[in-house]
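Starting off with a structure, shown below.
Missing here: one protein chain of the complex. Every other protein chain is in place.
Order of writing sets the labels: A and B. Residues in every chain begin at 1.
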Amino acid sequence: MQTQDLTESLHQHPFLRNMDQELINTLTSCASNVVFQEGNYLFHESEDARTFYLIRSGRVALEAGGSERGQIRIQTLGPGEVLGWSWLIAPYRWHFDAYAVEQVHAFAIDATCLRTKSETDWHFGYEMLRRFSEVLERRLEATRLQLLDIYGTVKGDKGEKF
Amino acid sequence: MVLQSGTKRILKLTPDGLEQILDVLHKIGFETIGPTLGNDAIVYETIGSIDDLPQGWTDKQEPAAYRIIKRNDQAYFGFNAAPQSWKRFLYPPDRTLFRIRRKGKGLEFMEQEENTAELALIGVRPCELEAITIQERVFTSSEQRDDSYLAVRKKLFIIAVNCTSSGGNCFCASMNTGPHAKENFDLALTEVVNANEHFFIVEIGSETGLSVIHDVESAEPTEDEVETAAGLVRQAESQIRKLDLDTTPKLLSANLEHPEWDEVSKRCLACGNCTMVCPTCFCSTVEDTTDLSGKLAERRRRWDSCFTLDFAKVAGGNFRTSPRSRYRQWLTHKLSSWVDQFGKSGCVGCGRCITWCPVGIDITAEVQKITGT
Partner (left out) sequence: MSETFVDTGTETGTAMVPSFATIRKITWETDDTFTLIIDAPQVNGLPFSFKPGQFNMVYAFGTGESAISISSDPFKKSVIAHTIHRVGTVTSHLSRLKRGDMIGIRGPFGSAWPLDKAAGKDVCIVTGGIGIAPLRPTIYSLLRKRSEYGRIIILYGARSPLDLLYRVELEEWSKMPDVEVIVAVDRGDSSWKGHIGVVTNLFSYIKLDPRASIAMVCGPEVMMKFTIEELQRRGFAQSQIHVSLERNMKCGIGLCGHCQLGPKFICKDGPVFALPDVQYLLERKEL
């Protein structure tokens, strides 16, 4: 894919909606197209987080491993969503495994490249951070809702079975 | 005697005349229910004659206090709101809704006794009369109506008694429900008792009322006598407690997070007394039981209270666990959302909830606390 095409298709990803052309251009220079086949891992827990992904199609499951229950799937991410922010915060290591439930097409953004550009271009850095904060906030909200286990049967003194 | 529609005929009656009215009612087939002494209180029960009335007694009511005491005169109706209202005669505290029997794999209804009682209520206070009207709206205004309520209500004969003195917790004047009964009665009495005489001024409110009093010995009252009676009723308008009928509904709905809800919930025992004595509270629950063989099932409806812990409980949890939320439900429903639901306040100012609250919570004071801040 030509850089021009890449810029255009990046433009269409919801994460970058209404982003200035100039900033998209900056981002393009750190981006590449990637494909993961179904059943492959995009990354593993505790590996260096060198990239993050803007998913274009397919589905990725985040898995926590190492428990007696085996691999536990915590969340899935799909088209239009962002995968990974460990690249943003030192020591830049993944906390989960990312598994391709289906074939995944994504933009991979090189984190070192992005960090370097953010350090020199604060406007760009701020814009990226602002967009990531929004994703983080939404993700946290969803996690809290998930934590409530709202479909479970309530037991105990306030809602005992009756 | 001809009653022209739209006009109210006024008569004068002696206590003996009242006795004659009871006789007429009995002859027609009415069961007469009225105030009488019982358990150191005034209670509404079946009465046979005016001798059963609590003549010469009154009561003293304060927050969390009720005592009956002797009067200096022989008034028949010289007391205030009795602990229990008339509610239980129209809307019984415990009623069987149906009984079902197993028959093979199937089920069948068992025959049920119809409530055929024809009740004459003797001595309904103006606030209580309003309470009956309010409950009537609750049970009969929506698409699905309470048939058992209707059955009793349709046959009801009401003798109202205007108040000539107010109890310590009364605030009917500000609620515009008393102390003078304006409508919805068959007959309305005002009792006049002094050193020289003892009589009733009677207002006729319906054709039935007219026919009942038709053959009873009565007289034309003088203007003075009518004025004396009216003066006594006006006297009862002077009441310490009051509620602002116009501003309270909005005030409460706009203050659902007011700190007073927390304060009052520290005192409220969530006992539900206020809801039991309230003449308009209508919440009920149902109870299902079977006999020991498991072949016969019954469903009963019982009075319930929004103060009970499981009142708002559903399979997934409970919408009102804190006493704060339950007190708020009772007060905001009574004084605010009731207006949205039924076009009128659910409170008639009888003061029972103040008298019978074990810790003396006064709803007029609670509203005042929310108003004042």
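FYI, a residue touches a chain if its C-beta (ideal position, glycine included) is under 8 Å from a C-beta of that chain, and two chains touch if they have at least 3 such contacts.
Keep in mind the model is a prediction, meaning the values are calculated, not measured.
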Absent chain's touching partners (shown only) are A, B
Of B:Asp147, B:Glu197 or B:Glu217, the residue touching the omitted chain is B:Asp147
Per the whole complex, from B:Tyr44, B:Phe79 or B:Phe157 the residue touching the absent chain is B:Phe157
For subunit B, residues touching the missing partner are 97-98, 100, 102, 105-107, 109, 118, 136, 138-140, 142-147, 150, 153-158, 184-186, 205-208, 253, 256-257, 282-286, 288-290, 294, 297, 299, 301, 304, 306, 310-316, 319-322, 324-325, 328-329, 332-333, 337, 340-341
Per the touch rule stated above, subunit A touches the missing chain via residues 14, 59, 61, 70-71, 73-76, 78-81, 101-102, 141-142, 145-146, 148-153, 161-162
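Everything that follows uses one rule, which is that only the chains that are shown with their structure count from here on.
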When centres are defined as mean Cα positions, the distance from subunit A to subunit B in whole Å is 66
